[in-house]
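A single protein chain has been omitted from the complex, and every remaining protein chain is retained in its original position.
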Amino acid sequence: MKVGIIGYGAFIPRRRIKLEEIAAVWGADATSYKRGLQLHEKSVPGKDEDTITMSVEAARRAFLRSGGVEPERVGALYIGSESHPYAVKPSGTVVGEALGITPVAHVADLEFACKAGTEGMYLAHSLVKAGEVSYAMGIGADTSQGAPGDALEYSTAAGAAAFLFGADEDRILAEVVATYSWTTDTPDFWRRVHMHYPRHGSRFTGEPAYFRHITSSAKGIMERTGFEPKDFAHAVFHQPNGKFPIRVGKRLGFTMEQLETGWLSPWLGNTYSGASPMGLTAVLDIARPGQLILLTSFGSGAGSDSFVFRITDRLPEVQELAPITRVQLDNDKIYVSYGQYASLRGKIRMGE
Amino acid sequence: MLSPARAWREYPQRYRLEASRCTECGKISYPPRVVCPGCRGRQFETVTLSREGTVVTFTVVHVPPAGFEGQAPLILALVELKEGARTMVQLADVPDPSQVRIGMPVRLEFRKIAEEGEAGTIFYGHKAVPA
Partner (left out) sequence: MRDVAIIGVGMIPWGELWEDSLRTIWTRAAVAALEDAGVDTVDLITVGCMSSGLFVGQEHLASMVADQLGMPGVPASRVESACASGSLALRHAFAEVAAGLVDIALVTGVEKMTDVDGGAATYTLGTAADQEYESFHGITFPGLYAMMARVHMAHYGTTSRQMAAVSMKNHANGLLNPNAQYHLKVSIDDVLSSTPVAEPLHLLDCSPITDGAAALVIAPIDRARDLAGRRPVVRIAGSGMATDTIALADREDLSRLRAVELSAERAYAMAGKKPSDIHVAEVHDCFTIAEIMTTEALGFFGPGEGGPAAEKGWTALDGRIPVNPSGGLKSKGHPVGATGVAQVCEIVNQLRGEAGQRQVKDARVGLTQNMGGSGGSSIVHILEVV
């Protein structure tokens, strides 16, 4: 039985802040940040946008590309995020209710730093493959947190990507050829309960965390499937900044041509759970039938999920049915000042 | 302000834009009603409104009410959806409020509307954004 993505959609808030605007506040040198991290600007959620609202919009777009799957036939819904609006009370129930997926559905919120989105995809795919449900949806969304003045503040962004999985031969857009997960206990980045902002191990987040897990996971899935880097039309890796995904991609043997379509971070920032999934929606927007795609996420703590997809003949028929990721990224932007950004992100403490 | 129960019973109309269509005269009521305002009929079918419409009238509120502090200016619009039903919504993601016009095409997006303070529940619904 073939199982794959039968609908996908992304949502990017319209507000942006330029890296210079942040650097100026902290007396940092914008040019070296831009060169070092390859970041130019990032998306900023409005006061009325959160993981739930972005998930609903991304999911509605996924349904638009699904060939008319009725929401009530979706048997499982997973929202991966590290910025669920509630500590206790699921995001998934709101999203499910808004989409019309509930009440007969398995719904859960997931958290695994930046790979919670691909976890949802992994579970959704597996449940369909097991025959437990006809359709299942996995969503990665975040309004990422970064402490004022921290290096993370230059990258933490907002966005969501949703994927509907199914086994209807005539609906599959991207068949899942294989999955692979590689996980260890690596404390590179964390946020304790009741804390507003995460903390991280600085350079420890690099080699032992990001690079080790992604290369292990990507190599693992290629070994399992027998594919080599040259077999893939596109490869998408988790993108905490502009530099890392290109460096890890090249280290694995991929070319810039294979990497650039899904490389959104220089202009989007790091949407945490949404990051590699949104890279995938950008690739699906332009991918052609027969092409192979590699997706490898990374979540601190730490783990990497990998997927190999094969594009079907149907994908080109649905690409234009909902907003294109790159079009959202490049158009209709509303630039905000650091003051507006600080207010929107709740970084200004109000008197009680 | 709203309580969780009061918000919860409106979810079908707030989250999914469910309206009632009178089986007698065809008039669509949003939110759904018990008696049709068109013909006083009492039989309805549930319809889901589209999320596309146009601005009928609007205002830019500079003095927001309790619960919306810090959000000024707040643009409020009466939007007529494709099916003819009208709804009061906020107009979001407008870079320049002076560009809003009667007749402007808009699209409804799922957004956070209000919350019961930092510790309370969050109320979701739709806002209009420029189409």
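Order of writing sets the chain letters: A and B. Residues in each chain are counted from 1.
Keep in mind that, in the parts below, a residue touches a chain if its C-beta (ideal position, glycine included) is under 8 Å from a C-beta of that chain, and two chains touch if they have at least 3 such contacts.
Being a predicted model, the structure only gives us computed values, none of them experimental.
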item: Left-out chain, listing which of the shown chains it touches; value: B
item: Missing-partner contacts on chain B, residue numbers; value: 2, 6, 10, 30-31, 37, 56-69, 71, 74, 76, 78, 85-90, 97, 102, 113-114, 123, 125
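The definition used in the following text is that only the chains that are shown with their structure count from here on.
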item: Intercentroid distance (Cα basis), chain B paired with chain A, Å; value: 30
item: Chain A residues touching chain B - in the complex, by the definition given at the top; value: 14-15, 46-50, 52-53, 56-57, 60, 85-86, 89, 94, 97-98, 100, 334, 343, 350
item: Touching residues on chain B, where the partner in the complex is chain A; value: 11, 15-16, 70-71, 90, 92-93, 95, 109-113, 121-122, 124, 127
